[in-house]
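Then we have chain A:
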Amino acid sequence: MLSLWLNVLASGVLLGLVYGLVALGLTIIFGVMRVVNFAHGEMVVFGVYIGYWAVRLWDVPIIVAAAIAAVVMFVFGYLLETLLVKRFVNRPHHYQFIVFIGLSLLFTGALLVTFGPDPRPTASQLSFHTVSLGFVTLDLARLQAAATAGLLITLLGAYLKFSSFGRSLRAAADNRLGGLVVGLNIPRVYAVTFGLGAACAGVAGALISPLFDAQPYLAVDFTLLAFVTVIVGGLGSFSGALLGGLLIGVAEAIAALMFTPSMKTALPYALLIIILIFRPRGFFGAKEI
Partner candidate 1 sequence: MTALLEVKNLSKSFGGLVAVNNVSFALQAGRITALIGPNGAGKTTCFNLVAGAMQPTSGEVLFEGRPIENTPPELVCRMGIARTFQIVRPMRDMSVLENAMVGAFSWTRNVSEARSTAYESLESVGLAGKANARTDQLTLPDRKMLETAKALSTRPKLLLLDEVMAGLRPTEAASVVRVLQGLAEAGLTILLVEHVMRIVMEVASRVVVLHHGARIAEGSPGEVAADPRVLESYLGTGFHA
Partner candidate 2 sequence: MQKRFEGSADIRPWLAGAMVFVTLALVGALANPYLISLMTIVLLFTFLGQSWNLMLGIGGQLSIGHALFVGLGAYSVAVLEVKYGISPWIGLLLGMFLAGSVGAALAWLSFRFEVRGIYFALLTIAAAEFARIMFSGWEFVGAMQGLFFPAPTNAIEFSMLRGDARFYYFVALALAALGIVGTELISRSYLGYVWRAMRDDEQAARALGVRTFRHKILVIAISAATAAVGGGILALVQGSIFPDSIMGMGLSVDVLIGPVVGGLGTTFGPLVGSLAAIPLNHLMSALGDSLRIPGLNNIAYGVVLVLVVWFLPDGIWPAMVRLCKAIQLPSRVWLPQPRKAEE
């Protein structure tokens, strides 16, 4: 019994790290640009498809697939920001919401046109390998995904904290006007931020491609999950996204053990509503929106 619980807990933590990475992408964008990327789930799904193709066609290790996803999605995000999103950064939230809803419809449509609506299982060899650590048995795919996600989160944190560009990102997040005054190149900061956010989503998608079948309609679920995660942690907070991801991952895993499948999917939302009642801005939320 104990080992069952430990296993569930461990797999929750592992998936939670990946959720954390997804949420991190959303939260970085929000923190710096005060824009909520409602097409975030689509970016995760892009990553899943990249993972699917890389592993399927070129038979590369999942880590390489993740690296490809990172590069592709960074460029994608950078271009999307420069060409479109920047026009809406200073518009009210509902306009941004509608633009992103439009984008998400467009992206889902593009995926449907390209790949069709049917799920494509990646069927990685990894899914069947397990690692045993005393009480806990973990499947390799999950472990690898979590380890990579954890590493990336750490690297990104260090980058934001210590590099000069990372510092200017945080300066822009703290005070956009101040950032302008001290001469930050705000358009570039925004474009890079959006690229980083998209890259986080893409990498997370590639990492979980062995666990989830590639399917266009998956996007909505990922978007909603990312929202729940960042609100639980607090929009715009780095550690909040990580904490939120872990909390949701573990809660889902435990719920899967205790409740029916539909209750399992309802749990994150229930958690969110409860948290909004008691901590309306999440655990590490920004003071004012």
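Regarding candidate selection, all candidates are chains of the complex that A comes from, given by their letters.
Just so it is clear, a residue touches a chain if its C-beta (ideal position, glycine included) is under 8 Å from a C-beta of that chain, and two chains touch if they have at least 3 such contacts; residues count from 1.
The model shown is predicted, which means the values in this text are computed figures rather than measured ones.
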### Query
Any idea which of 1 or 2 touches chain A in this complex?
2
### Message
Touching residues of chain A toward candidate 2 in the complex: what are they?
### Response
34, 36, 84, 87-88, 90-95, 97-99, 101-113, 116-117, 175-177, 180, 216, 220, 224, 227-228, 231, 235, 260, 262-263, 265-266, 269-270, 272-273, 276-277, 280-281, 288-289
